[in-house]
Structures are given as C-alpha cells and as structure tokens.
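Notes follow the structure.
Complex shown without one protein chain; remaining protein chains in place.
The block that comes next holds chain A.
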Amino acid sequence: MHKKMAFSFPDEVLEHVFSFIQSDKDRNAVSMVCKSWYEIERWCRRKVFVGNCYAVSPRMVIRRFPEFRSIELKGKPHFADFNLVPDGWGGYVFPWIAEMAGAYPWLEEIRLKRMVVTDESLELIAKSFKNFKVLVLSSCEGFSTDGLAAIAASCKNLKELDLRDCEVDDLSAHWLSHFPETYTSLVSLNISCLGSDEASFSALERLVRRCTNLKTLRLNRAVPLDKIANILRHAPQLVEFGTGTYTADVRPDVYSDLAGVFSSCKELKSLSGFWDVIPDYLPAIYPVCSKLTSLNLSYATIQSPDLIKLVSHCPNLQRLLVLDYIEDSGLEVLASSCKDLQELRVFPSDPFGAEPNVSLTEQGLVAVSLGCPKLQSVLYFCRRMSNEALVTIARSRPNFTRFRLCIIEPKTADYLTLEPLDVGFGAIVQYCKDLRRLSLSGLLTDRVFEYIGTYAKKLEMLSVAFAGDSDLGLHHVLSGCESLRKLEIRDCPFGDKALLANAAKLETMRSLWMSSCAVSFAACKLLGQKMPRLNVEVIDERGPPDSRPENCPVDKLYIYRSIAGPRFDMPPFVWTMDEDSGLRLS
C-alpha cells in the first residue's frame, strides 16, 4: 500500500529541472517543498546570495551548499554610503574567503557590496581559486592596488574585474602590468574609481589590444582624452565604455581622431565617465548616440544647452544619470525625445549650497513622468515639491517600481500650499502598486506612514529621514508593509513602543536601521534579550550606553535577523544586545 508520490523522479531529473531555476527566491521556495527537494536543491545550487554577511556564518553556507560556484555578499547597511556608519563597524570579507579557500577550490565568482576587503583577502582569492572568473567589488574599501596586482598576476581565467565606487589605496598604477602577456580572457574591466596618477597607459593599451573579447571598459579619471582614441581603436567591439577625463585643449586632430574611433564602435550601447567634460569634444560621440541605451553624465559639469543637444541625439536611451544642470527645460526635451526611458537619476551639482544654483524643480520630474511611458525608476534631487505634482506623477506613471525623491532641505513643505507632502507620497504608494523601493523627504507627518502601511504592499525597501510625529508612524509601516525587507530611518521621533509592539516583524525583514531617533537603551536591551534570532546592535561613539540612564535614546541602532548569533568582530563603539545584556553589557 506504499503509494509512490508523484514527484519522486530520479534525482537527476529534478536536478535538471532545478537548473532552469536561477532566482534565489525561487530556489528557496523549491527547497521548502519537501525534504528530498531540499536535499537535491542544495547540492545543485550554484549561486548563493547572502544579503547580510552577518545573518549566517560562512561555515553554515558551505555546509548547506557544498557545490556553489558563485557567491554574492553584502556587508554594511546602506546608510554607510552617507557616512552614517562609523569606520570600523565591520563587514570584513576575510573570514568568508578563508573558509571558502579551504572548501571550494573551484569557486568562480565573488560579488561583494559594502564590505571591507583587504589585500590579504585578494591575495588569498588569487592563490586559492584556480578557475576564478569574476570579481565585482561594489562600494568596498580596505584594499590597495597591490591586492589587484595579485589578482591580475594569478587569475588566468579572469573574465570580469569590476571595481564600482570603491575606495582603493592607489599605491601604483603598474598593477595593470601584472596581467601576463599571455592573458587574454578579460571581458569586463571597470577601474573608474581608481585615483591613479600616471596610469600605466601602455600596459592598459596592450591589455585592451590582446583581450579581443573585451565588452566593458570603464576607465578612470586619470586617462586623458587623447589616450582614449588609442584604446578604443583596438576595441571596436566594446559594448560599454567609460571615458577618463573628457577635457583637453581643443585640437582638431584630437577631435577628428576621437570622432573617428567612436564611429567605428558599432556595438557601443553604454557610455560613462566624462569627468571635466568640455562641450567642444562632446559631438565626437554623436555617431554612437543613436544606439545608446545607457548614459551616465553624472560627472559632466556642462550646462543645460549642451546636455539638451546631447540628449536629443539619443532616442533609444533607457537609462540616464545626469546632474541637475539639465534643468527643467532639459528634462522636457528628454521627455519628448526618449520614449524608451526606464530609469532616471538627477544628482545635485551643489548639494550644500543654500540657494538653488540651477532651474530644476518638480516640473522636470512631472514632465518626464508624463512623457516617458516606460519610466519605472527614479532618483531625483530637487529643492521644492508639491502634492499636486506628486499626484500628477503618481497618476501618470503607476508603473514606478523605484521612487526616490530627495528634497534637499529637510522638512520642506509643499511650496504651493505649505502643507505636508503626505498626500503626494500617499498618491505614489496608492497608484504605484508595484512599488518596491521608496525614499521619502520633505515635510511629512504620521499620515504618510498610514498611507504607506495601507497601500504599499509590495514595498521592500523604505528610506525615511526627518519625518513623522510619533511612534504611530513607525507602527503603520511595520504592521502594514507586508513585503518590507529593509527599513532605514534617520532623525525621526520614533521610539520604543512601535518597535517593541512589532518585534516579530523584525524577524521577517533583513534589517532595520534607526539613527538619531528616540529608541531607548532599555528597549534595545529588551529586544536583544527576547529575540534571540535578532542581532540588536547599538552603535554609539559617545561611549557605552550603560553609562547613561536606560531611558536615554541610543545614537544608532542596527537590527538584523541572523542565524549565526552575535558577531565577535565588533569595534569598541558597537554593542550587541543579547540575552545576557540585562545582566551585563556585552
């Protein structure tokens, strides 16, 4: 009477089926169907994603997934990008590399975000993984060009070396020469963050020349304009290119040389770089503009007329990063020229100036929202906003998935009515049903959080600053946002009650950051004591939190779920609230 279950195929069949399932979410779901699926899935998972490096230990990962080839790790909380996380907080990758070096000689890909990577780690990677192919370091720090030299010298099969927004100690540009002359497998190289004086141009040129599969090349600022032509000449197959400094004395021979090589790059889809750009040399890229889908002009300090001219040449643009020099007028042109636009980021040219230096207002964002039917992701810095504009934006663009608005002056009201912007952001969450990421700014009361808790059911990440009146605001978000994974809050009057009333919610999220809020040390201790699967970290550079009264608010609080227990690599200004913290300070 032993019924064979319908899904007891041979393991190989299931494995083959699972091989088509790439996303982590789906893989996790598959692993929960039954014990045998769990087992099969874990043996054939090739890519592991760890959203918080402290949520699990390297050993646990290795034990569960014995044969992965690719790992992605994230370290510091997002607010570290804005200097809110003190140096030395943590996020060290070395323990991971050390464990994997022993267990996985066949590891191929490492992707890290906001982690501290030392030269020692890089050297260990170079030494341990014979088939190492991909290294992507995003917003990482702690290493120098010596570590890069080790990678270059040893990783014979390296395909991708991508250093995005990293802080690298630039000891010598000659690390590039460590790629052996026999090495030709490079497909993607992004060194845009390197400071590098006297970049080793000849080594770079030789490298580009022999790596005929090179598709992505992002140079750093040190590469002068007249060297670009030499490099591009040898890589007409490039799909993505980032220039170095885009300024030089205006010389017709340099210009025509440059325009010539750009015309020969028939595959070019993405351009970036453009440091110090002068308008005279911009037309050199016109030959490739019609094919461009991505353009990063966020370092280009050119004015609106030149930006307008450039943008009008790019009808197929899907992604644009630009400074607010583009102004409302430029955004209007963008709205009428670039109907395929999906993502727009407008950065402030003078974020710390008291007065607006450009004519960029909410009108620009309205224009783009009205004119670009595929727009789904926006990051917009401006100095004024109105509920009316936000409602218009929400109504015309319900397909937003990421909406990040930064009104530069905190607590700025609707400039037309002087009211809070609750209704405007409320419209955004109400109409944009697929919204996954939202950043708020301007004058906001608890009401906006009520809207968010009520409507933003797909919201996964929320950033809040200088908003709200009371704990009710936080309570709305924690109790209403079903899909919430990451919540980061600064300078809001949220205290103990909402946090404690929604303690269990925190275990369903990746992390919560609260700084300059009103959460007391007592509440932190309680949370740490009662929620063993949460790491409750109090970050306070003023000194131990128990040197102040218990009801004193803590400076910074970082709470994240973890099955690895409290970490042991904390600096002196971080305290973990654990079960014993009621009795002593950890």
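Everything that follows uses one rule, which is that a residue touches a chain if its C-beta (ideal position, glycine included) is under 8 Å from a C-beta of that chain, and two chains touch if they have at least 3 such contacts; residues count from 1.
The working rule: contacts and distances are computed from a predicted model.
Of "COMM domain-containing protein 3", "Auxin-responsive protein", "Calcineurin B homologous protein 3" or "60S ribosomal protein L5", only "Auxin-responsive protein" is the UniProt protein name of the chain excluded from the display.
Considering the whole complex, the residue from A:D165, A:E205, A:D280 or A:D340 that touches the absent chain is A:D165. Across A:L176, A:L527, A:I559 or A:M577, the single residue that touches the chain missing here is A:L527. Among the residues A:A153, A:V187, A:L370 or A:L472, only A:L472 touches the chain that is left out of the figure. Which of A:D280, A:D350, A:E388 or A:D546 touches the hidden chain is settled by the complete complex: it is A:D350. The residue from A:K411, A:K457, A:R548 or A:R567 that touches the chain not shown here is A:K411.
Contact residues of chain A toward the unshown chain are 28-29, 31-32, 35, 38, 55, 60, 63, 79, 81-84, 139, 165, 167, 170, 193, 195-199, 220-222, 224, 245, 247-249, 275-276, 298-299, 301, 323, 347-353, 355, 357, 381, 406, 408, 410-411, 413, 420, 439, 443, 445, 463, 465-466, 469-472, 475, 479, 490-491, 493, 496-498, 500-505, 507-508, 516-518, 520, 522-523, 525-527, 529-533, 551, 553, 561, 563-565, 579, 582.
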